[in-house]
Structures are given as structure tokens and as C-alpha cells.
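Contents: one structure, followed by commentary.
Heads up, one of the protein chains got dropped from this complex, but the rest are sitting where they should.
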Amino acid sequence: MADSADRYDRRAFLARGAAGAAALGLAGVGLPALLEGCGSSTPSKPRLSSSTPGVSTATPRRGGSITVGLNSEIDGFLPSASHFDNSGLTYANTIFDTLTVVAADGSAKPYLAQSVTPNPDMTVWTITLRPGVTFHDGSPLNADVLKANFDALQSSPLTGPALNGVVASFQKVSDLAMAVHCVEPIVAFPHYLSTQLGYVIGMAQLQSASSTKPIGTGPFSLETWVPNDHFTAKRNPHYWRSGFPYLDSVTYKPIAIDESRENSLTSRTIDMMVSHDPNAIKALRANASFQQVLNPSVGQGDMDFIILNTETEPTNDLMVRQALAYATNVDELVKLFGAGVAKPNLSLFPPGSPYRADDNGYPAYDLAKAKQLVAQAAPNHGGKIELALATVTDPRLLNEIQALASMWGLAGIQTTVSTVEQVTFIDNLVTGKFQAYTDEQFGASDPDLNYVWMSPTTANGVIALNFSRNKDDALEAALQKGRTMSDPADRIQAYQEVDRRLSADLPYLWASLATWSLTGSNAVMNFNNLTLPDGSHARGFADGVYDPTSTWRVS
Amino acid sequence: MAELPSQASLESESFASLSGHGLRVQGLAAGLPASGILSKKKGLGVTFWVCTAWVALMILLAVLASVLPLKAPNFQDYSSVNVGPTARHILGTDDLGRDLLSRVIFGSRVSLVIGFVPIVLGLIVGGSLGLLAGYRAGPVDTVLNAVSFVLIAFPALLAVMVIEAFWKPVVLWKLTLMFAFVSAPLLFRVIRASTLSFASREFVVAARATGAKTSRILLRELLPNIVPAAVSFALIGVALLIVLEGSLAFLGLSIGLPTSSLGNIINDGVNSNNLQLNPYIALWPSLYIFLLLTALNLMADRLRSYFDLREVKL
Partner (left out) sequence: MLRFVANRLLQLVVICFLISIFAFLLVHLLPGDPAKTILGPNDTPANHAILLKQLGLNKGLVSQYATWIINIFHGNLGASFLTKESVTTSLGVAVPIDLELVIVSQVLALIVAIPMALLAALRPNRAFDRIATTSTFGMLSLPTFVAGPLLVLLFAVTLKWVPATGFVRLSQGFGANLKSVILPSVALAIGSVTVYYRLLRADLIATLQEDFVTMARSKGLSTRYILVRHVMRPSSFSLLAGAGITIGTLFTGAFVVEILFQLPGIGYQLVSAIYANDYLVVQGMALVAAVAFVVVNFAIDFLLTVLDPRVRRG
């Protein structure tokens, strides 16, 4: 179960709940809750030299505080009840800990858990917690609390369905251990524990079901939260990782408008900013007063794409979907809106990923072919193919869909554009009341985290988590193989097959990788270099999610 | 010397009592030293005619937009993105390669309608009610006054958002109606206040005393005196509405794209770093609005001073 967390669009003052899409490409809506690979790093060997942005080998300094500008506000701190988009996960990383964290080499390492071990057939995973860890209110971390956490997730209408797709049952095994029985062998289970599923909340907060007073084990504890204004957390003096965090406090300021956030950084109103606005990224990339970190994350980064509804007219016709793909000049689109920062990517996986099939068969831009297909398909749709393309109220996205509508129009597909407000947007995705929407999803440290969003098994019913509702048996078979087989070579083969099936079935029209960036002034050090308990390293920033544990500042 | 101020203030009180309450725009013709240059015989002046011609041109362009040799306003030419003014694109292009001259002219259609029609409608409805209410005090006036007050007090933003939420898609006539609904109460109050200030004047009392019908009094005595204030306010109203449409575009609540309106072009021009990348996008529609409003304002002021004996004497 993974999914790109909710995204807020530039109108993210629509703070509550729904996410927005944003940034370049065809950002779309992510979904509430659920899992994002966090704290991951690039597959290539990370060189921890001081010339790497966000990475410092100097001696850490204690003390000080930083202010980070985020792209959205959240509605609360209770994983089972609140919508966690990338900002939500950032807040969560500050106050809570996850059971595992994904390291630079792509493996999910135990973090709050001491170990996460499977039985021989990978159907039962035992999570053993670290001893002696206390929450901010002094209560102990133990298996009772962990079980209570899972209970809450399971009984919540928000997270229940997603959890039940992975977990069948769970029970306490000893004081510090809990056994989780999965619905089938799930090789990538530890990765799930690095996502929203893996945050461990204090018993008191669970019992009061409070979404405003978080109690976690994390490096900082909440001091004040004024929604839409600021969130300040101060250092946890009893943090189980001795020596961390370095900072005395962290303040997050949600600043909805991209330009306002960028101006806040350049005018030194804030120290760091999260952004996926390619123009802001480009402007600051060359600026020597700032260090910038740009995705990709380990595994897959969020993709910007158009999601097509394979169950309604006219996109239920494969020929029409093919025509749309051939009619989309992705290079031009990315050139227009990517500010030279985004790059076209016609695959579910980023370049360099082993799961990426070089010959995935995705249709390249070919207007003549598109016209031909439209001419062929038109008779089956009453002689004319008309399509409604919509996005959330984000000016950049609005411009992009106007460009797309124009491109598709050239092929003979009459496209009308419109904006849909956030909450309705998600609702429409979920209930299938759309034809073509912009979307931003699929960032994950392991491909299996995306199972629930792509599988035909979740494409039925009034509410379907597989929004495009494509039912491709070959795809399901490949997804299953990737989920249950433990041999890496088998998984590579399986997911390459997934990539090929997606290109053949075309529920998604790929555009580019989402351009998440974290830019900090030169006073902020080491913000992209999380040190794990075993000494290995992980990224401090991935897919819009930041972890402040290993950051320090100089004056 | 010390006495003079108090004497003058006493007199100011008594003389002030002669003018009405509410919006006092007209006073008695006073015998102030005539330093004025203008007189009726001289005509309306060059400035006036230049402005009129300009406004007429703008309206003409808007009306004839579809038959003029303009490039298609929605056509995206990716080879000329964010191009400055050239021979091919007189005002340049925007970030999707669309010709700005054509977008501004087509956009002016929307903005001119959005600016003027609601005010006209508001004057007709709100204005006539205001005249009536101001002249005839009593229960009708109290009720109308209260209703208008509630309508103005209520956040228009909420009303617009709710209405738009289930009256999709947003097209020109719907926006016009909504704006008319928002302007009418304000115009009602302005006209009513102006009417109130004249209704107790001697010439109105006199007319009534000589048995004139209400309609005659309203049309012949009151209306001509109210027109200057009404026009002045109406002009500001037009300006505010044109800009209000832009604010709605800011929230994505204005006319549906890709139809251009001056408001949403300007909005486009200040988003996505366009202000730095291509300031022309925001510049041309802003300039258009500025010139239009200035011309209208100069015209209205000139007309007023032409027909207003009092100001002519200054």
C-alpha cells in the first residue's frame, strides 16, 4: 500500500484534508494517508563529500533553530484520521518515528523497531521493538502500544481498507514483539513500515483520538501549532537516539503560493523551503547562497501523469487511449512547463531503476498515428471523440491542460478543460466520476507499495483505490509475482513486465518525474543526510518529505 | 480676530443646514469669484473627444473581434513562446505561445461586459428602488434599506463561491448576473442617499406644493440632480468589477479557460514567475484597463463640469 501522499496545490490554503497537485507536469492528487517511501536515498553510491548539497562531513553543532516553508498544511497528527500528504509526513517525521527507514542502498532498515523478521514463507513478520524507548509523555514503547496503533489503523475508515489489503491479523507475542500475519507472502513488508503505516503513536493520544496533541517518540515534541500559520517543535531531551537531534527547535510554515514561498526564502524570511515548482527550483539552483536537493528518491519518485478512466466513455476504448498517448508531445510539454528542470519520463520507473524496462513499448509522439487512430475509433463513439480534462485549481496545471487540450485537439479529439476543487477532485477519482485528470502518484521505496493503487483487485465497487479501474490480468499476475517472490531477479522481471503492461494498456499517460526539491540557505547543514542507528546513511529528503533529525545549523 | 472663527462657525452651522444630508454632492450655486475658463459655448474640449474616440475604438474592437484579422486567441504556437513584441505578434505572446493582442481584444469583450452590464442592471434595479425609497420614506424605505444593508454586509465571496459551486460551468452571463446582484444593493444605497439629500430641498417641496405627480418629481426634479453622483459612483463600480473578476480568476472562479478575460490574463501574467519571465502578459491587459478607466473618468468629469453650472463657475 503505497501511494503518493496527498499533494496540495498552490491553493493549498485549502488546508484541510485533500491534497492538491502541483508542480510541473501533470501533478495530480495523491491520496490520503498511506505510505510514502521516506528517508530514502539514491541508488548510486552517495558520496558524502562536503560539496554535495545537503550533505556535510563537518562536526555537527548543537543548538539553534530553523524555519522551513512547506507547500501545504495538514489537518491533524493522527495517522488513522488525518490526511498525510508530503507535509503531513514531514510533520510526522519530526514528532514520531517509523518502525523502519529506507536507507541509501534501498533496503528498509529497522529504526524504531530493533528488527523486523519474516518467517520462511514471508507471510508472518515479527516486529521487535527497541527496549527502553519512551514517548514524549514518559510512557513506554511496548508491544501493547504497537498493537493499539494497528488496531486504530484497522478500525479507521480512512486507513482500514488499505491496511486490510496487506495485513490479515496481528497479535502481541511478547513484551516488545508483535507478529503480523499478511494476507499473502509480502516480500516488501518492511518497506510498508517506513510509511504512514509505520508511525507509532503514544497510547494516550490513541485513546483520546486526538489529532491536535501528538505524543510520539520522535526527535522533537510539539510546542505550538497554529494552523496555516506555523508549527513549532522543540528538541526531545529523552530521544532514544542519543546525540540527536542537533537543533533546539524546528518551525514549519505552510506557505501555499509557490512564488510567495520562494520569495520568503530569498528574502530570508525562512531558512529552507520545499517546492515542486520548476521555476523556483531553477532560479535557486544556480544561486550560490543556497544548497538545493532535487529528487529522485530511492526506488521510484512521484510521477506526473494523466490518469484515464478505463471504465467510462471514451477512454474505455484502448484505441482512444493510444491516440491520446501518440498525440501528446511530451518533450514539448516538459519544455514548456519544466523550466529545464523536469525531464520527460515515459515509464513508471525512473532512469537507472532496475525495474525499468528499456523497451517498455510506451507510445512515442506521433501525430499522424494519433489522427489515424482517432479516425478509426470515432465511429464507435458516435462519430466524434470528446473528452473532458480537468485538474485542481493550480495555475500552472491549468496552463498545462490547456496545452494538452490543444495537442489532443490537433489529433481530432475535442477536449474541454476545467478545474475541479480539491475535495471533489479526490472524490471523483475515487468514485470514478472523471474521464481524464492530472495526477501525481507512485513515489515508493519499493514497487509493491503501489500494489493497491494499480491492482485490478481494487478496481471494483463504488469506491475503488485503483482510480483508473483498469483490469488487466497480465498486470495483476506481474504485480503478484513482484509481491510474493523473494528472489530479486524474479522481482526485476516481474516489475519490468508491469512497466510493459502499463504501456500496453495505457491507464496512465506518463509525462515526467515530479520535481520535488528542498532548498536551504547556506546556514543550514546536512539536511539531506540522515544517519541511521547502524551507521548507514539515508536521504533526509525524498518526494517532498523532510526529516530534520540529522540537520544542524551554523550562524 | 478671535471672534471671527466662532462667528464663522456659527454661520457654517446655519448655512450647512440648508444642504441636505446623505451624499452631498451638489450645493447651491454660490457667487464665488469666477476663475473658470470653461463656459458652455466653448464645447466639450479636445480631451473629451479624444477619450470618446478611444473608448469607442475599444468597444468597436471588442464587438468586431471575430471578424478582425486577428490570430486565433487560443492557438498555441510552441515556436514562439514568451516572445516580446515583433512584427508577427504585435504585443508578443504568452507562455503558451498565444498572441497577446488577440487575447487582449477577445478578453476585453468579457471584461467590458462584466464591467458595464452589471452596473447598468444595478442602476436600473437598485437605482430606481433607491429613488423611490429615498423620496418616499416609510415602511417600504425601511425594509429596502435593511435588506440592502444585509446584502452588502454579507460576505460576497461566500455567496459567489456557493453559487458557482453548483451553477457550473461558469459562463459570462452567469458571472454578469452574479455581479449585478452584488452591485445592486450598493447602487441602491448611493442613489437613495443622494435622493434623500435632495428630497427635502425647496424646489422639491415647491413642486409637490404645486401638485406635481410623484413620477414627475422623480424624473424631472430629482433624477437630474442625482445623475452626477450616480455616474461618479458607477464609474468606480465599473473599475471595481473589472478588477474583481481578476480576483475571482485568482481563485480559479472566473470564466472558464481557455476563454480569455482581462482579469485572467493578468492573473496568468503574475503567476508562475511570469512577472519576471515575461512581464508583457500582465502589462498589456493592465494598460488596457488603465487607459479605459482613465478615458471614461475624464469623459465623465468633463460631462459633469459641462452640465454643472456650479462647477463651471470655479
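Labels A and B are assigned to the chains in the order they are written; within every chain, residues are numbered from 1.
Quick note on the criterion: a contact is a pair of C-beta atoms (placed from the backbone, for glycine too) under 8 Å apart; a residue touches a chain by one contact, two chains touch by 3 or more.
This structure is a prediction, so every number in the text was calculated from the model and none was measured.
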(message) Touch as defined at the start, partner being the missing chain; which of A:His191, A:Lys253, A:Arg356 or A:Arg539 qualifies?
(response) A:Lys253
(message) With the missing chain put back, one of A:Met303, A:Leu387 or A:Ile426 would touch it. Which one?
(response) A:Ile426
(request) Based on the whole complex, identify which of B:Leu144, B:Met178, B:Leu257 or B:Ile289 touches the chain you can't see. (result) B:Ile289
(request) Tell me where the left-out chain touches chain A, residue by residue. (result) 11, 13-18, 31-32, 69, 75-76, 81, 83, 157-158, 160-161, 210-212, 226-230, 253-257, 259-261, 263-264, 266-269, 421-424, 426-427, 429-431, 462-463, 465
(message) Just checking the interface: what residues of chain B touch the absent partner chain?
(response) 4-5, 7-9, 11-12, 14-32, 36, 38, 137, 146, 149-150, 152-159, 161-162, 165-166, 186, 193, 196, 229, 232, 236, 239-240, 242-243, 246-247, 250-251, 266-267, 270, 275-276, 282, 286, 289-290, 293-294, 297-298, 301, 305, 310-311, 314
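Please note the rule applied: only the chains that are shown with their structure count from here on.
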(request) Just give me the whole-number Å value for how far the CA centre of chain A lies from that of chain B. (result) 49
(request) Name, in rising order, each residue of chain B that touches chain A in their complex. (result) 74-76, 78, 81, 95-96, 165, 168-169, 251-252, 256-258, 267-268, 271-273, 277
(message) Please output the residues of chain A touching chain B within their complex, sorted ascending.
(response) 11, 258-259, 277, 279-280, 283, 332, 335-336, 393, 395-396, 398-399, 402-403, 405-406, 417-419, 421
